[in-house]
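Following: one structure in structure tokens, then a few remarks.
Of the protein chains in this complex, one is absent; all others appear in place.
Moving on to chain A:
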Amino acid sequence: MEGMIMAHESDLNLKATELRLGLPGTDECEEMVSAAKNNKRASPESVEECGSKGTCAAKSSEHETAPAPKAQIVGWPPVRSYRKNNLQPKKTESESGIYVKVSMDGAPYLRKIDLKVYNGYPELLKALETMFKLTIGEYSEREGYKGSEYAPAYEDKDGDLMLVGDVPWDMFMSSCKRLRIMKGSEARGLGGAL
């Protein structure tokens, strides 16, 4: 403990001679601090840089198990903030919904729903039932939606027609490109293992 406190408050020379409890990973940051200080005047005037490096030194001695965090130097590396900001993905994308078309055999026009609104299959199926005024019934792995008048199917990324409910909800959300409500009789071929 004492070693770490000394690392906090001492300057370059003491660090070189003291016994520290820090793990090997903490050395890099300290070296950077000392190397920087060689180029710096004695007075702690360079607020930003000394400050950040000081923090770095403190952090590295406190979090022994974590690798030394990089001390961020103002304006280095010389990448314009315009460029740095533009590398981030646009926030709105993660907030926008996943809209897919829903068609029903025999219906005059299609609908669109936002998959993100639902927490799982039961909610989705309920919503489809309400939207198209029909019953879909219960899903079983073995027999699909056997006995229902309608069965929900979807087109995945590869363009294949799949039965709704076989894969985990999250996987479904990311692979579903459009939904199709098929007549029960047609759908029987999709149920169970093909």
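Here, contacts are C-beta pairs under 8 Å (C-beta built on N, C-alpha and C of every residue); 3 or more make two chains touch, one makes a residue touch a chain; residues count from 1.
Heads up, the rule we're going with is that contacts and distances are computed from a predicted model.
Set against the options "Aspartate aminotransferase", "Protein TRANSPORT INHIBITOR RESPONSE 1-like", "Neuronal-specific septin-3" or "Large ribosomal subunit protein mL49", the UniProt name belonging to the omitted chain is "Protein TRANSPORT INHIBITOR RESPONSE 1-like". Across the entire complex, the residue among A:78, A:106 or A:168 in touch with the chain not shown is A:78.
Within chain A, the residues in touch with the undisplayed chain are 32, 35-36, 38-41, 43, 45-47, 49, 67, 69-70, 72-84, 86-87, 89-90, 93, 157, 177.
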